[in-house]
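Here's the structure we're looking at; comments come further down.
One protein chain is absent from this view; the other protein chains keep their places.
A and B label the chains in the order they appear, each numbered from 1.
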Amino acid sequence: MKIAVCVKAVPDAAAGRRLDPTTKRLDRSGELAISDFDTYAVEEGLKLKEASGEGEVVVVSMGPEKAMDALRKALAMGADRAVLITDAALENADVLETAVALAGALSNEGADLVLFGQQSADGGGACLWAAVAEKLRYPIVSQVSELTVGDGSLTGKRQTEFGYDTIRAPLPAIVAVSDSINTPRYPSLKGIMGAKKKAQETLSASGATGPGTTVVALNPPPPRGEAQKIEDDGTAADRIVEFLAEKRLV
Amino acid sequence: MSVRPSEFPPPWSSSDAIGMPTDPVDERIDVDFLIVGAGPAGLAAAIRLGQLVEADPATAERLGEVPVAVLEKGKAPGAHLLSGAVVNPRGLQRLFKGRKRIDEMPFYGEVHGESVLFLTKSRAVRIPTPPTMVNHRNYVASVSQLGRWLAEEAEELGVTILPETSAERLLVDGGRVVGVRTGDRGRGRGGEELGNFEPGSDIAARVTILAEGTQGHLTGAALERFGLRGENPQVWALGVKEVWKVAKPLDRVIHTMGWPLRPAKRYREFGGSFVYPMGDDMVTVGMVVGLDYRDTELSVHDLLQELKTHPRIKRILDGGERVQWGAKTIPEGGFVALPSRFHAPGLLLCGDGVGLVNVPALKGIHYAVESGRLAAEAAWRTLARGASTREALASYDASLRESFIWRELREVRNMRQAFGRGFYVGGALAGAMTASKGRFPPGDAPTERDADQSLISTDRAASYPAADGKLVFDKLSSVFASGNRTRDDQPNHIRIQERVPRELAELWAHMCPAQVYEVGEADGDGTVTVKLAPSNCVQCGAITAKGGRLTPPEGGSGPEYTVT
Partner (left out) sequence: MAKTLVFLEHHEGAVQNGSLGVLAKASQIGGEFAGAIVGSDVRGIGDGIGATVWVADDARLAAPLPQPRVDVLAKVVRDEGYDTVLFAQSVLAADIAAGLAARLGAGLNWGLVDFDGETGRAPALQDTVVVDVGWSTPVRIGIFRAGALDAEALSGAADVRDAAVELEDFSTVAEMVEQAHAEQQGPSIEDAEIIVAGGRGLGEPEKFALAEELARALGGAVAATRAVVDAGWYPYSAQVGQTGKTVSPKLYVALGISGAIQHKVGMQGSNVIIAINKDPNAPIFEYSDLGVVGDLHEIVPKLTELVRSRKS
C-alpha cells in the first residue's frame, strides 16, 4: 500500500508567530517545523505500513525551499521519502491554490491513501483536505479518531459535534486524522541520522493562478466586550446567572 | 545555627552519570568523534574536524560512516544558548581563517561606544571603563543565533547534528571513555514507559569531546571519575536577561555596577548589569549576580526587573516590548578553579564546562571556540599513523596552556575572589591586579564553594517591583517568554532533598528565575517540603551551585531561545 501524508511546515512556535505587516500574511522567514498535528498523520501512515508489512510512506508538502528541513522530521520518524512543492508564485497561496498544487503532486504519486493532520498549527481552516479530495475526485473522511484499512477500503470513526460517526470508503481516499488517533513516536537516533540520505524531491508548481482571497488590513484585537468586575457582596451567584442568561448560556 | 546549602546534598552521585555500554554491539551507533553540546565550543570542534576531514582525504578514508556527530539537548542548536554577548572575534577568526570574514558572521555590529555606570537607586554616575572591560574591536551578538549559524556551517562540512538528544551517561569501559548513552524519551511522570517510549542509545566513539557548557552534566561526572578537579572549587554566577524590541536605537554598550546590589561585605553580592544594542531596533538587558550570595530572598530575576525601573535604563526601553527572556549560570572561578587536566582516556573537555571564562572581561565565547578548535586538532592527531592516543589527547592540554586563553586567565586569576571582600575593597584590589598584570597581590586566592556560604534572610523581596506585564514581569511570564513548552508529564529531572530547613527552601524559591521551587508546608520538625514544577525549568544550572543537582530532562525540553 502506498500512503501519502500531507504535512505543513509552520513557523516554529517558539520564535513567536506574527503577521508580516507588508504582505499581511504569516511571516515565514524564520525557522520552520512540521506542524505538530501532522505528526499524528505521519504516525498513522507508518503504523498502517508496518501493519501491512509492505508499502511506502511519502510525505508531501508545499512551502518554501527550507521547508525540506522540517520534512526531515517525518523522514526521521520513518517516512520513506519527501516531496516538496516549492515555487515563488505560491508564496501567498491560499487554500484553493494549495489544493491544486497538492492534488497535482498527489495524482503523480498515485497513493492508495492520502492522510492529513486535523488542522495546521498556524491558524488554518482545517479543511484543505476537502478541497484536495474534490480536485482528485476521491472520497474524504475527516476528524478520524480510529482508522482501519483493508481489502481496498477504509473505515474511519469521525468525531463531530454530535458524537461519533463510522464511515466506510473505498480506496483511493483521503483521511484527515485527529490528534486522539495515536501518540506520535519520537524519531530514533538512527532515524534522525538516516533521514538526510532518504530521497527528497523538490517540484515546482505548474500554472499557479493566484489566490482567491485577499488580506485587506490587520487590526489590533478589540478589547474583550465590556468586561465587568464585581466584588462578591453575597449576590455574586445571582449576578453570574443574570450574566449567563443575558448571553443565552443558560 | 545558620544553614549552608551544602549541608543538604542532593540524592545524586556522579556514578549515576557513568556506566558501561549496554546496547548489543550490532545496535550501537558508531561515530568517530562524538561531541556533546552544540554551543560555540562543541560546534567549533565539529567545524574544525570537518575542515580536517576535507583537507586530509587520505586520513578521512579510514573514518566510518559518521565521522563527526554532535549531540544537542535543546530543540535545535541555539535553543539553550544564552549570553550577553559582546564577542571577542579572535576565536572565530582563527577557526574560519581564510574561509569567512567577520562581516560574514552573524554579528549585530562592532562596539563603537561604551559606558560603565555606577548606579544608585535614582542616579547613574559614569565611571572610567576598567581596562579589562574595554570592548573596542569586539562585536555584539546573540549567541543563540551564532550557534544556529555555526551549526549550519558544521552541517555543510558533513557534521551530523542530533538535536533533542540529551547525553545522559558517559560510557566508560576499562578506564576509558568509549562514548555516551543518550537519554530515553517518552517516559511518564513516574518513570513508566509511555506508548511512544523511545529508549536511549549507546553511541560509541573513538574520542568524546564534552562541550556541554556551564554545569555540564557529564563534565561534572567526568571531573570526579577521572580525578580532574583542580585545587579550588568552581563557583558560578547567575545571569538573567531579556531581549527587547525598542523604539529608538542605543548607540553604545552599557555596563552598570552598584544598585540594585548591596555593597556591604556580609551580603556577598557581586555582579552588575549590561545593556547592549542589537542593531537599531533591539537591545538586550541583563543582570548577573555571583551565586556566592547569602540572602535567601535574593532573586536575580527580580533584580533585573528592578533594574529596568531605574530611570537611566527605563529610558532605553520606553515604548519597547520584551521579545524574549532567559537565564543561565556562568562559571566564575577562573584560573584558580580550572581542572588539573582537560583530558582523560578517550575524552577531551572544553568551553564553559571547564570554566574557560574571563570574568573581569565578561567574556568566554572566544575561549570556548578556541578550546573547541584545539580539542578537535588533538582528537584528529589520534588518527596519525603510529600515534599514541594517550599522547595525542594529552597534546590538547599542552596546546591550551600555550594559548592566549591561559595567558589571559592567569593575569586576572584573583580578581573575582577579591569581590568576596565587598564591592569597594574588591574594586580597589581589581585595579591593582590590572595594573600589575596579575602580579600583585602575589599568589592565588582560593575560591569557596557557592553552596558553602551560610544563609541570611533580609526582607529584600518586599522591595521588588510588582509585575505590570509591560516593563516588569513575573517569573511565569518570563518562562513563557523563554519559549519553554516542556512536556509536563515527564520524570522530574531535578535532584534535591525535598525536606529542608525553611531558609534553604526560601533560597531556592527566590533564586530560581523560572519558578521551579515552591516552599511547601512545614513538616513539624523545623523543615518544610519543597514542591517542584520541573517543566518550568530553563536549565540555568543555579540549583547545582546551591545544593542541588540539575540532570538533563528528556531531550527537546527546556527553553527555545532564538535571540538570546
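Here, a contact is a pair of C-beta atoms (placed from the backbone, for glycine too) under 8 Å apart; a residue touches a chain by one contact, two chains touch by 3 or more.
In this text the structure is predicted, and so the values were computed from the model without any measurement.
> Which listed residue, B:Glu104, B:Glu391, B:Asp488 or B:Asp523, touches the chain dropped from view?
In the full complex, the listed residue that touches the missing chain is B:Asp488.
> May I ask which residue of A:Ala99, A:Val149, A:Leu189 or A:Ala205 touches the chain that does not appear here?
Of these options, the touching residue for the absent chain is A:Ala99.
> Even though one chain is hidden, which residues of chain B still touch it in the full complex?
So the residues of chain B touching the unseen chain are 469, 474, 476-477, 479-480, 485-489, 531, 533, 535.
> In the full complex, which residues of chain A touch the absent chain?
Here the touching residues of chain A are 17-19, 24, 94-96, 99-100, 123, 125-135, 137-143, 155, 158-170, 173, 210-222, 224-225, 227-232, 236-241, 243-245, 247-250.
FYI, only the chains that are shown with their structure count from here on.
> If you average the CA atoms of chain A and of chain B, how many Å lie between those two points?
38
> For chain B, which residues count as touching chain A in their complex?
29, 66, 69, 75-76, 79, 160, 162, 164-165, 182, 185-186, 194-196, 198, 201, 203, 323, 483, 485, 560, 562
> Inside the complex, what are the residues of chain A that reach chain B?
So the residues of chain A in touch with chain B come to 12-16, 30-31, 182-190, 192-193, 196.
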